[in-house]
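One chain of protein is taken out of this complex; the other chains stay put.
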Amino acid sequence: METENSQKAFRSTRTALADSGSGSGSVSTEGASDCARSRFLPSRRSATVCSVEMLCDGVYSLELSDRYMAHHAHAGQFANLYLHDTARILPRPLGIASVKGDVVRFIFAVVGEGTRQLSQARIGDSIDVLGPLGNGFSLKKEGRYLLVGGGLGVPPLVRAAQEIRQLEGALSTAVFGYRAEHFADNIVGEFSDSTLSIDESEGNVINLLNKWVEDAESTGPGVRAAMDDVEILSCGPHPMMMAVAQWAKERGLRAQLSLEARMGCGFGTCVACVTPTRDGLKKVCIDGPVFTVEQLGW
Amino acid sequence: METENSQKAFRSTRTALADSGSGSGSVSTEGASDCARSRFLPSRRSATVCSVEMLCDGVYSLELSDRYMAHHAHAGQFANLYLHDTARILPRPLGIASVKGDVVRFIFAVVGEGTRQLSQARIGDSIDVLGPLGNGFSLKKEGRYLLVGGGLGVPPLVRAAQEIRQLEGALSTAVFGYRAEHFADNIVGEFSDSTLSIDESEGNVINLLNKWVEDAESTGPGVRAAMDDVEILSCGPHPMMMAVAQWAKERGLRAQLSLEARMGCGFGTCVACVTPTRDGLKKVCIDGPVFTVEQLGW
Amino acid sequence: MTATIETPSVAREQSQTSGLFDTGVGPDDGTAVSSSKPVWKHSTVVAGVPWKNPVGTASGTFNLEACGRFYDVSQLGAVSTKGVSPIPWEGNPTPRTAESPSGMVNAVGLQNPGVDHYLVDELPKLKALGATVVTNVAGHSDDDYAQVVEKLADSPADMLEINVSCPNVSHGGLSVGSDPLVLGHLIERLRKLTTKPMVVKLTPNVTDIVPIARAAVDAGADALSLINTLIGIRIDVETGNPIIANVTGGVSGPAIKPIAVAMVWKTRQALPDIPIIGIGGISSAEDALEHLYAGANAVEVGAAALLDPVAPLRIAEDLDALLDARPELAEKLRNGQTWR
Partner (left out) sequence: MTATIETPSVAREQSQTSGLFDTGVGPDDGTAVSSSKPVWKHSTVVAGVPWKNPVGTASGTFNLEACGRFYDVSQLGAVSTKGVSPIPWEGNPTPRTAESPSGMVNAVGLQNPGVDHYLVDELPKLKALGATVVTNVAGHSDDDYAQVVEKLADSPADMLEINVSCPNVSHGGLSVGSDPLVLGHLIERLRKLTTKPMVVKLTPNVTDIVPIARAAVDAGADALSLINTLIGIRIDVETGNPIIANVTGGVSGPAIKPIAVAMVWKTRQALPDIPIIGIGGISSAEDALEHLYAGANAVEVGAAALLDPVAPLRIAEDLDALLDARPELAEKLRNGQTWR
């Protein structure tokens, strides 16, 4: 009987973690530990679904078990998720929202057929992943971070809060703007030192930021010195980030912004995801997604 | 946010059974019972998986709940099953193996990626179906049927045994040839009056048929009269059916053969599945899959 | 525009007599879909011919006997019937079809019972049902096309669709649709034989579709339909041989959608006024919208109608709803204009 299985497009192969050292073909491979000089990053592999939860209408939390990613994911990095529906070949890049043991959490909105399919995953299913990818936020040991997120830009900031919590002298304040339901306040609240949030019916994150400064100033002198320590990490819709960048510049604050772009690969090959910077076009997927306001020249 | 969901190819629509009378668009429809003169066959729809069982290495039984199909499926008819993987658009035609209440059973071998995906279905999953399709076996109230099946040709003969069991004066003898494991003997044994089977290490169905005649003749006179009543229903690999047709002709027995063909639609539109007959090219999917030896001119 | 309501009695009868045995399959248990008094909010008009809605079936993927059992085919914008030739054609050897990623490859070879049979059988039945009929015309030579068009001139067909993608003996085995001069010559000849709206169906297997489209229009085409299938081969890796007996076949289905939309777009840019029927990879109303936004006046559904017989009607229904939210596009289509 004839085989038309030539269509098994993009099956996930040698999972670096699951079976490192065993190639599917004839290339003889050795245990990774034997040969430190020839080790490589794990490529596309399948990860197991640990939980799927609807946070609010159309917004989901998805936990995947992937040891490598869990142990290497920095705040601001993302992962490619791939669909079982092999007609939809492109990756769905999602920010890494938090890490617990070997498990990585994503938070995403259903905006199209791909995210709809991801939202239908069930515990025990496998989902192909690649990552962690990209350059995340740069965090210093000390300082005060304002995590300014809008809508589905909040996931990488949740991870930032989680990492900052582990730093000795650093503090984080989540400043989140939602369309409607405040779906991530609880989640970030586990890690952030304080959380401010707002939705469209009430105002926007700039209102919150202004309020935060007012409150800080009203606590008395020393604020100017404290402000020197403040750094903004932001992710959200383009217009929001433009406003945040402006706000930061007016106050002389450092700001790192995480951008979105339509991606073909997510790891620096296809040159689909470029954004203009002061050093010319840069790839959002590998040079970013996090850039400083200075780099972007915003 | 832009929608690329224009790719939701082949979603199953108005399930005739599930929501007859409610169009997804603007066409106002009425309850089917209101308007007898404008009723149509149910089109592609989704059915629920009731069980998946491995019968032997690479051979599976799959039960789907579909009221319409269960109530209309005749022996020799088949159904189109469609895959969730929208890159694989063509139907996988499978013979209807048995019916119980609202549930239809299929028995299939994993021969390629499509059947592999079907074998991975889990209880509660939905699978798109269309059918029953085609012209099945023609059964008379009385008579003795030899159900001669080879390999994955046995499923429609199981259904034939089931239907014959319901006829007053008819008897069925299953004569099955397998490659190795006798995976359907139990299943057909529930319905057939007797079951003979053989595998490749032992011989073929022609051996069995010869033995059956010998045994019949050894039971004494009246055999010739009894042989007038005998009709063969057969489904299996092409060479086997050629041999069965020959065997039947030599003995002046009627024989109905169920053919296979590569299909584009399965319901008579695309003209992909034709087979030569004495009346010219006929469509296997709608004029068949069952043809008499005379029609085929074999 | 209100659609006419027709009892699909012809289709009914057919479904009961089509096979060799009584299949036992019939709409006799009150479970099948019923539709009556459908009201289409958004119609279109193609080369002066009103379509109830902008969705038709593509040639070769519609057959009254088969599809009429599943839905009221008169509810479609139009039905384009299987290509008819002057005499019955046997088509190609089997296998005639293979799967390809998000597509299928077919080489049916235009098997059809010929124009005379069509004129006494499928066409009158379709007209009795109230369907808007686009009669697809096939030929292996210029004379073939001329003979068929002549016979159809006085028929009740609403439009003719000249399929110029078949390999053609008058043109040394290449398709007439790949050479502007040869095509212009053929269409000029056919133009003299009929006053019916004549759609020329173009092949995508060309370097530049614009000169071909222009040649057809200059020679008298009233509208263009595009695209036909792309040439493809699937190989069985166990044997090393092509799966399809004819070796090459035509690729259709979702896979070809971006290619089809690009051809509609380019043709529309070059020829702002010619009515265009967009074809290629349409299996949802959103797919249809892509063609319409690229500049088509209407669409035809091909492979998708093989994978779900009611797909064209479902797409028409869904599109009717989507056009509610797109009044500007709907208005243009209604008036025979296009988005671009």
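Labels A, B and C are assigned to the chains in the order they are written; within every chain, residues are numbered from 1.
Quick note on the criterion: a residue touches a chain if its C-beta (ideal position, glycine included) is under 8 Å from a C-beta of that chain, and two chains touch if they have at least 3 such contacts.
Keep in mind that what you see is a predicted model, and the values were worked out from it rather than measured.
Trainee: Just list which of the chains on display the missing one touches.
Mentor: A, B, C
Trainee: Thinking of the whole complex, not just what is shown, which of A:K100, A:H238, A:R262 or A:R278 touches the missing chain?
Mentor: Residue touching the absent chain, from the options given: A:R262.
Trainee: Of A:L90, A:V110 or A:L167, which one is in contact with the hidden chain?
Mentor: Result: among the candidates, A:L90 touches the missing chain.
Trainee: Of C:D222, C:E290 or C:D308, which sits in contact with the chain we cannot see?
Mentor: C:E290
Trainee: Name, in rising order, the residues on chain A that touch the hidden chain in the full complex.
Mentor: Counting only chain A, the missing chain is touched by 3, 5-14, 16-17, 20-21, 23-35, 37-44, 67-68, 71-74, 77, 82, 86-91, 130, 132-138, 261-265, 267-275, 281, 286-288, 290-291, 295.
Trainee: When the complex is taken as a whole, what residues of chain C touch the one chain not shown?
Mentor: Considering the whole complex, chain C reaches the absent chain at 100-103, 105, 174, 178, 205-208, 230-235, 237, 240-241, 247-249, 251, 253-259, 261-262, 265, 281, 286, 289-290, 293-294, 322, 329, 339.
Trainee: Counting contacts across the full complex, list the positions on chain B that touch the omitted chain.
Mentor: Here the touching residues of chain B are 1-4, 6-7, 9, 86-87.
Methods note: only the chains that are shown with their structure count from here on.
Trainee: Is the chain-to-chain touch network here best called a line, a ring, a star, complete, or other?
Mentor: Drawn as a graph, the chains make a fully connected set, so complete.
Trainee: Starting from the mean Cα coordinates of chain A and chain B, work out the distance between those two points in Å.
Mentor: 51
Trainee: Roughly how far is chain B from chain C, centre to centre by C-alpha average, rounded to an integer in Å?
Mentor: Between these chains, centre-to-centre, one finds 32 Å.
Trainee: List the centre-to-centre spacing of chain A and chain C in whole Å, with centres computed as mean CA coordinates.
Mentor: 47
Trainee: Note the residues in chain A that touch 2 or more other chains, in rising order.
Mentor: Residue numbers touching two or more other chains: 3-4, 7, 9, 86-87.
Trainee: Mind pulling the chain C residues that touch 2 or more other chains?
Mentor: Residues 98-99, 101-102, 254.
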